[in-house]
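A single protein chain has been removed from this complex, and every other one stays in its place.
Letters are used for the chains, namely A and B, taken in the order the chains are written, and counting of residues starts over at 1 for each.
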């Protein structure tokens, strides 16, 4: 399906317009510089439609310019009465049929891609890129005013604001909202999907083809801080992701931080009932963002630069940074001193060595399974026995 | 040509007094278009109702199968359909310039319409008190009362309209000025009748069946 599009795209690249398109914008945000399967497919469609449209536009403009130059009233010619033409069936048929053909050319890939992009049935083939349906990663995404929660289904992992995914495989998302409608959009990786409350749950997949910390936006108007409901998708190599999963699963919510200040902060965090809303670990509190790996956050609240000063400022007055957020007014504002300690504590929460930095370096770790077995035959056997064992256990 | 006085006179009426003047023709056509708009109005309500039928969310509610009883609704249907027929008789007499008979049949129409409305009030009252099925209890309740209530409001408005016309013209008699008014009021009455047939089918019959 994609074959002819690729050729077409290659042809088009020569003409340079695609180059211009990809020249602008932030490489981790722009839909014109795709770093994922979905965004890649969509850019193909965009280019196809732009080419057709520019073709039409040039024809219209050619006639338009000619007409305006050639038939403009000349001096001394004011009384000239042109022939009153009724129409021309030939021409009229022509400019009805040609657009229909052009639209059909566009309609076929539109339908193909529309189906392809909404296909969230995990691939079951065991090909090179495929994975077992059972091994598919499903993440339950919840949008709330004005933050995001990510619950890794069956893995006992929850994060907020930063979504960790492995590169080069599809990750499946279910999207639902805890309040109003939001929309989940990571332009560089894939198109957007609405995040509805109630029964209207949606599914989509993400497949990042490069490592990176990708910018995510809320795209459906959701209240005062709609423009500040940012998040990040941290795409790390499969091996790094496996490591992250393991370390996140083994997190100890009660672990004592090393420094005294941070320890005090931990106590304050508990005393001030922060835990009622902000969970550490995989417990589904979900009133406020989960802070299990707060120490690795790429941004504070999705928008502020990650440093202690900003964190303290947030704790003291969140409304200043995100108007209309639901934390303001619903907690006891600590003193600046206490806020400092809490911030100190939160910034020590880093259960995994894998963080946003790993998405930006050159390390690419293969998934563990493939690393372990260099011999394919033994791998298959091992897998089979492993499956049998797991069945036995059940 | 018709002058000022002609329009208000009850003498020498043409065969179709409702369409004899330009104003009458305009009213006639305009009202048909208005009914087209009303169709969309009710279609939107029907769509909403079908989407929210038996949808209770976290609230408790009685599903349609248990809630509705067909007997009362059937009687209501018969009454409203009959009232449509009586308004046809009224229009028949209007075309024959028999003002008195027209008024009689209109009065019967009004009585039937009022009894329909009375039964509907009783029905709603029953739902509210026996089943706690109210406008605010859940989405199904909202959708049900919005659709059926909108129709009921239309019936009530139609009654007021026909009554106003009857009182206003009791002494004037039929003329070219008010014949179109009677005629479009009867059109309106037919329309709400047709809507009721759909409500009966979509809300009650389909609700009872599943």
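Convention: a contact is a pair of C-beta atoms (placed from the backbone, for glycine too) under 8 Å apart; a residue touches a chain by one contact, two chains touch by 3 or more.
Note that contacts and distances are computed from a predicted model.
One subunit of the complex is not drawn; among "ABC transporter permease", "PA14 domain protein", "Succinate dehydrogenase/fumarate reductase iron-sulfur subunit" or "Cytochrome c oxidase subunit 1", its UniProt record names it "Cytochrome c oxidase subunit 1".
Across A:230, A:264, A:296 or A:358, the residue that sits in touch with the chain not pictured is A:230. Contact between chain B and the unshown chain involves residues 1, 3-4, 7-8, 22, 25-26, 29-30, 33-34, 36-41, 44-45, 47-48, 51-52, 55-59, 61, 135-136, 138-143, 146, 164-165, 168, 172, 177. One chain is missing from the display, and on chain A it is touched by residues 21, 24-26, 29-32, 38-39, 41-42, 45-46, 49-50, 52-53, 56-57, 60-61, 63-64, 67-68, 71-73, 77-78, 80-88, 91-92, 95-96, 99-100, 103, 106-107, 110-111, 113-119, 179-181, 183, 185, 187-188, 190-194, 196-202, 215, 217-228, 230, 303, 323-324.
Following the convention adopted for this analysis, only the chains that are shown with their structure count from here on.
Chain A and chain B have Cα centroids lying 53 Å from one another.
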